[in-house]
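Report on one structure; see the data block that follows.
A single protein chain has been removed from this complex, and every other one stays in its place.
Presenting chain A:
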Amino acid sequence: MSSRTGARLDTKKINSELFTLTYGTLVAQLLKDYENVEDVNKQLERMGYNMGVRLIEDFLARTGSGRCYDFRDTAEKIQSGFKLFLGITPTITNWSATGDEFSLCFESNPLTEFVELPDNCLHLKYCNVLTGVLRGACEMVQMEIASWFVQDQLKNDNITELRVKFIKRLEDAIPAGED
């Protein structure tokens, strides 16, 4: 059994479209289930967190990268994570003077391809799953971070900007009775 036409399917493209559409359906389903946009944002973040917790293992196994020297190093590794899992390279900009905050700017984003937000979804953070992924992944490497969207192409901004803030280093808890 072989295809009859010369036009072979572009597997890579199809997979990214499958991902986009599946994510879209997920968001639509959540909107149906929760009715409240704030709750949907929360759920997306939570789902992302669970993904991030697992995804970091895959990331470390595939890239073989070691510990981050500093937060700038972390930023670059997050950037390469986007390259690895979503095939995009966001630019790192807007470092805070103290070096504990930066922005990731996306010109295109596979999550939002074919997406338009209706008016009643003004407060929906469509890509909120990403903030969860980052939080979960960083937590697994002993870093507490927070992230949030400051600009969003779906809300007619020119770019999508994700702000990432370092909060604190998580220490390994020593089990009681051990030194």
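One rule holds in what follows: contacts are C-beta pairs under 8 Å (C-beta built on N, C-alpha and C of every residue); 3 or more make two chains touch, one makes a residue touch a chain; residues count from 1.
What we mean here is this: contacts and distances are computed from a predicted model.
Think of the chain that is not pictured: of "Trafficking protein particle complex subunit 6B", "NADH dehydrogenase subunit 4L", "Probable electron transfer flavoprotein subunit alpha" or "DNA replication complex GINS protein PSF3", UniProt labels it "Trafficking protein particle complex subunit 6B". Touching the chain that is not shown, out of A:11, A:98 or A:156: A:11 (per the contact rule at the top).
Of the residues in chain A, those that touch the hidden partner chain are 1-5, 7-9, 11, 14-15, 17-18, 21-22, 25-26, 28-29.
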